[in-house]
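On to subunit A.
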Amino acid sequence: MSIFQELSNRDRVFEFLAPAASPVDVRHGPILYLEDVSVSFDGFKAINNLNLTIDDGELRCIIGPNGAGKTTMMDIITGKTRPDTGSVWFGSRHNLLTMNEPDIATLGIGRKFQKPTVFEALTVFENLELAMAADKRVLQTLTARLSGEHRDRIDEVLKLIGLSQLRNREAGILSHGQKQWLEIGMLLMQKPRLLLVDEPVAGMTEQEMERTAELLTSLAGEQSVVVVEHDMGFVRSIAKKVTVLHQGSVLAEGTMDQVSNDRKVIEVYLGEGA
Partner candidate 1 sequence: MLKVDKLNQFYGESHTLWDLELDVPKGQCTCVMGRNGVGKTTLMKCIMGEESVKDGTLSYNGGVELTQQKVEDRSRLGIGYVPQGRQIFPLLTVEENLRTGLAARKDSSKQIPERIYELFPVLKEMKNRRGGDLSGGQQQQLAIGRALVIEPKLLILDEPGEGIQPNIVAQIGEVIRKLIAEDGLTVLLVEQKLPFARKYADRFAILDRGRRVAQGEIGELSDELIKQHLTV
Partner candidate 2 sequence: ADDPIKVGILHSLSGTMAISESTLKDTMLMLIEQQNEAGGVLGRQLEPVVVDPASNWPLFAEKARELLEKEEVDVIFGNWTSVSRKSVLPVVEELNGLLFYPVQYEGEESSENVFYTGAAPNQQAIPAVDYLMNELGVERWVLAGTDYVYPRTTNKILETYLRDHGVAEEDIMINYTPFGHSNWQSIVADIKKFGSEGQKTAVVSTINGDANVPFYRELGNQGIDAADIPVVAFSVGEQELSGIDTAPLVGHLAAWNYFMSVESDANYEFIDAWTAYTGNEDAVTNDPMEAHFIGFNMWVDAVEKAGTADVDAVKDAIIGVTVPNLTGGYATMMPNHHITKPVLIGEIQDNGQFEVVWETPSTVAGDAWSDFLPGSKDLISDWRKPLECGNYNVATHSCGGAADEAAE
């Protein structure tokens, strides 16, 4: 069975893709909850009273014009940027605003960056190894040993992202698209509860896009996924629910059809041709 067939088999999820046991409490509702979040840079309001909830296991697409604040929103969730006001909760127990980046990552929020950033001096394999869910405290990392199981896991992801042959090359020499894939691979290795994926298919071919779509839909359910993308074909192929951001707050929310017929959305984002 090829890995793709396996992946498209929705009712079975790979062990290695299953989220690590995390103490996130989702019994009382959404996994991610943003309320009245605002942030401004030198007086420019990048996020403006943003409210957003993501349910556990949901796959959500977020679209919106350039500069709408999508990446900034992810920055806030992952602890990179502190909002001026508002609250951000992960499950009902964790207030993300009180935590720093590694804590948030350890809790189970993984992120793929818009501009692919990988560890250029390390090999592709090592990039994945580091991302792998594990005890990431210092001494544990020092004494960590790579078991056969771990290896298999990395190998599988390598195959999935098509970089098996380049596994021992330094990540710095990868082409732009290859780095994109490596980032996705690192995200998978992390086994997060919530995946934040910023423009996953930029620079990919049609077919790769399909592959990515399959991958992301297969993850949803067990894991929650938030995708930001400008490629409408791709969004259409995966989206159940779409949120449109504009000038830092939600402009529209609904199914892809609802949204793409919204006048305002067409005006500020899709354009008449789409």
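Methods note: a residue touches a chain if its C-beta (ideal position, glycine included) is under 8 Å from a C-beta of that chain, and two chains touch if they have at least 3 such contacts; residues count from 1.
Here is how the candidates were picked: all candidates are chains of the complex that A comes from, given by their letters.
Small disclaimer: the values here were computed from a predicted structure and weren't measured.
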| item | value |
| --- | --- |
| Touch assignment for subunit A within the complex, options 1 or 2 | 1 |
| Residue ranges of subunit A touching candidate 1 (in the complex, touch as defined) | 41, 44, 64-68, 70-72, 114-115, 162, 173-178, 180-181, 199, 202-208, 211, 230-233, 269-274 |
